[in-house]
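Dumping the structure here so I can ask a few things about it.
The complex is shown incomplete by one protein chain, all other protein chains being positioned as in the whole.
We just call them A and B in the order they show up, numbering each chain from 1.
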Amino acid sequence: MATVRTQSRPSTSPLYRAFGDRLFAGLVLLLCLLIIGIVLLIGWQLGWNGARAFEVFGIVGFLSSTAWNPVTDVYGAWPFILGTLITSLLALALAFFPALAVAIFATEYAPRWLGNVLSYALELLASLPSVIYGLWGLSVLVPALRGVQQSLFLWASDHAQWLLPVLGNPIGIGLSAAVMVLAVMVIPYTASLAKDSIALVPAVQREAAYGLGATKWEVIRMAVVPYARGGILAGVILGLTRALGETMAVVLVIGNNKNLPFTLFGPATTIPSAIVNEFGEAQGLQLSSLLALGFILFLISGVLNLLAAWIVKRMSVDGRL
Amino acid sequence: MTQISGNLRRRQLWDKVMLGLLVLGSLVVVAPLVLVLSKVFLTGFSALNLAFFTQDFQPVEAGGGGLRHAIVGTILMNLLALLIGGTLGLAGGILLSEYPDHPVNPTLRVISDLLNGLPALLKGLVIYTLVVIPTGSFSGYAGALALGLVMVPIVLRATEGVLKLVPWNVREAGLGLGLPRWRVILSLVLPAASSGVITGLMLGFARAAGEAAPLYFTAGGSQYLNFNLSQQTESLALTIYKYANEPSPLRVEQAWAAALVLTLLVLIASLLARWVARVRP
Partner (left out) sequence: MEEKQSLISPPVPLAQLGEDQNLKPRMETRGLSVYYGKKMGVGSVTMPIYTNQVTALIGPSGCGKTTFLRALNRMHDLTPIARVEGEAILDGQNIYTPGVDPVEIRRKIGMVFQKPNPFPTLSIYDNVVAGLKLLGVGKKSVLDEAAERSLRQSALWDEVKDRLRAPGMSLSGGQQQRLCIARALAVQPEVLLMDEPTSALDPISTQAIEDLMTTLKKHVTIVIVTHNMQQAARVSDFTGYFLTGELVEFGPTNTLFTAPKDPRTEAYITGRFG
């Protein structure tokens, strides 16, 4: 009888139970350790394989050199680092106010349906593949930009000669095109975090300002935005990490020029676009230098991501920073 | 009293001006989306034809062919990636939600944040050093691995999120019936959250399907239809990248058609995600 019962209801067998639980938990844990291992491996692989570049040129030497010559086998990272920082920061500067504006408008002014529409629009902006932004940038934005740039260039050559070296070649493809595409791609990240944190501002904070006789905008300025500043900052940082690592959209429109100085209109480069462009023929020290560039990107984006995650976590506790 | 509130008119005006600026800023955000989507739909639709789905690569002089090879490659690599990324992401989500006190959790959370923000390009680059260099060739398997890494954090977050929404009494009820914990998780908790988990998988799939950068270093691209992932493999996103720069307008049109297909995939995934979020009580 007893054997029959355990066979028909195996789940009551303590052995089956303990074994099953252990096995399951062990498997889950194993897979999770695998995730952790892979991420550590990514850092290790980039660092280890890039180490030769740091060895040969020195850490400071590699970071600060502007040489990049496969013929003489001399490599330096500075133009790429500079290009990455310039494009990302400019994109962020361009994206910040529209992102904040849409976050505020969607939470404070828009009726519910419009707020939902805007949220969905941000979600879509964030999830469109970056290569599509690149395609659009190349075939729609760049030609349009070229016209604007040329008229600006003509104006400057008549009225402000000194501006010309800053503006650079008005060919459409280049730094400004990359910055604009990046700005579009950064906005949803910055805006949705800002929107979430603005939605968390307690009603009593708004009422405190209203009770003092503040207009709606004054309430936003003195009660809402300051309270939500942690989330807004986290959104900016997250936007920055996206801009820093963005590849295909930038490669297609930036023109890939590693010769300094960069100009506003003219072609430039970034770490990701250098990796994509140089990768084809790269071997030996050149490949190692590219991986070293990847390692730099890994470090920057890792630090910024952790920072943003930390801010978001702090924010969700008490809304303050 | 009147003199200190004398600036009210100016403040009210300023209030209106700021509202105007906020509306303007919102339009600036929405405009690119409208521009990109309308371009994708208009150009993409007129470029879509039967050949797009039924023919493989052909030289432009021979009519340009279609992108069947890229569609097949995208599907195959993404399905394998879904297997890899889905398994890892599900495991991560289960650990975080079902074993909340597990000592690995804080690390896992940090790692998941890191992986989520890590440029996809780097994921491809590392698979290149780990798989492509040792095996000596680009392959669909390498591509699937890189795409799997793209999916992991997305699936993980979605899974953790929906599992946490399942009320604790579901688990208590199961344990109270004498079910072991793993059965409770697999037969009670996961099914209760299945629509959310599936949405997470779909979002991961859609995101990975749009990635070109990691495949550039791993799958390598191809002009031929093949079902064998040990070969170099093409994907739609990769095709867009390559064709965007081609001088032939035909190639650019094909790129737009591919963009339309990927956009539809993203649209469907995100609409489903919204729908599931709404349906959930």
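Definition applied: contacts are C-beta pairs under 8 Å (C-beta built on N, C-alpha and C of every residue); 3 or more make two chains touch, one makes a residue touch a chain.
Quick caveat: nothing in here was measured; it's all calculated off a predicted structure.
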item	value
Residue in contact with the excluded chain [from A:Asn49, A:Thr215 or A:Ser288]	A:Thr215
Touch criterion as defined above, residue of A:Leu167, A:Ala223 or A:Leu287 at the omitted chain	A:Ala223
Residues from chain B at the interface with the omitted partner, ascending	1, 4-8, 11-12
Chain A residues that touch the omitted chain in the full complex	202, 204-215, 218, 222-223, 226-227, 229, 319-320
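Here, only the chains that are shown with their structure count from here on.
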item	value
Whole-Å separation of chain centres (CA-atom averages), chain A against chain B	15
Residues on chain A engaged by chain B in the complex (per definition of touch)	11-12, 16-18, 20-21, 23-25, 27-29, 31-36, 38-39, 41-42, 45-46, 49, 97-102, 104-106, 109, 118, 120-125, 127-136, 138-140, 184, 187, 191, 215-218, 220, 238, 241-242, 244-248, 251-252, 272, 275-276, 279, 290-291, 294, 297-298, 301-302, 304-306, 308-309
Residue ranges of chain B touching chain A (in the complex, touch as defined)	11-12, 14-15, 18-19, 21-26, 28-30, 32-33, 35-37, 39-40, 87-88, 91-92, 94-95, 99, 102, 104, 107-108, 110-123, 125-126, 129-130, 149, 152, 156, 178-183, 185-186, 203, 206-207, 209-213, 216-217, 237, 240-241, 244-245, 252, 255-256, 259, 262-263, 266-267, 269-270, 274
